[in-house]
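All protein chains but one are shown at their positions in the complex.
After this line comes chain A, so read on.
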Amino acid sequence: MNPATLAMPSKGRLRDDALALLAGIGITVIPPADSRSYRARVEGRDDLEIAFLSASEIARELGAGRIDAGITGEDLVREGFADSETRLDLAARLGFGQADVVVAVPEAWFDVETMADLGEVAAGFRARHGRRFRIATKYWRLTQRHFSQEHGIQLYRIIESLGATEGAPAAGQADAIVDITSTGSTLRANQLKVLTDGVILRSEACLFTAPENVPPQIADIAGRLRAAQKKAAPPS
């Protein structure tokens, strides 16, 4: 049997948490002898291969069908390509790496609490300020879906932000932001607030697979991860 490839984040908390979770269901990843290598084996298994990739690359490789399964943040997969809902199967939620993708505006905007408020401000923005309302984000696909498809807000421009998005309003680069937050402390430090209906996605690390023809060893891992999660967080 050809080994199935499971991709994991190559560094940071996500990697450590993913390795610990797999160890918990009896999948012990043997660190590669060469520390620069991005491939690893699993103890006692020759039907599984581990690929260490950057978290955003995992989304892309899954989309292209070059790996059988991957552990990565849901936000990166939803942002990574269109119709990820139909092209990939969310096989298991993993209970770590929680972060929300949110719409945030300056706290001083006391008149803006909801997306509907934001839509009104955006609709009248050009007449008042001579330019479109600007949103800084690295999540343009998620932003568009939330604004255009769910709230019917079209009249805004996206400013692509590759880092420190929360600083964009104070820097005058954008009026509002769409960004990821786990505790909200960065937003608060920048005097930004999340709109009451401004949570676009409650993201966490997940196991993603193709929707069909999943190799049996991957299906088995997905089942055990789901069972482990159920045990860790029984339904209330």
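Note that contacts are C-beta pairs under 8 Å (C-beta built on N, C-alpha and C of every residue); 3 or more make two chains touch, one makes a residue touch a chain; residues count from 1.
Just so we're on the same page, contacts and distances are computed from a predicted model.
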Refer to UniProt and select, among "Ion-translocating oxidoreductase complex subunit C", "Ferritin-like domain-containing protein", "ATP phosphoribosyltransferase regulatory subunit" or "Sulfite reductase (NADPH) hemoprotein beta-component", the name of the complex member that is left out.
-> "ATP phosphoribosyltransferase regulatory subunit"
With the full complex in mind, choose from A:Gly12, A:Gly65 or A:Gly152 the residue touching the hidden chain.
-> A:Gly152
Of the residues A:Gly12, A:Gly26, A:Gly44 or A:Gly124, which one touches the chain left out of the display?
-> A:Gly124
Residues on chain A that touch the omitted chain in the whole complex?
-> 82-83, 106-113, 116-117, 119-121, 123-124, 126, 128-129, 132, 140-141, 143-144, 147-148, 152, 154-158, 169-170, 172, 175, 190-191
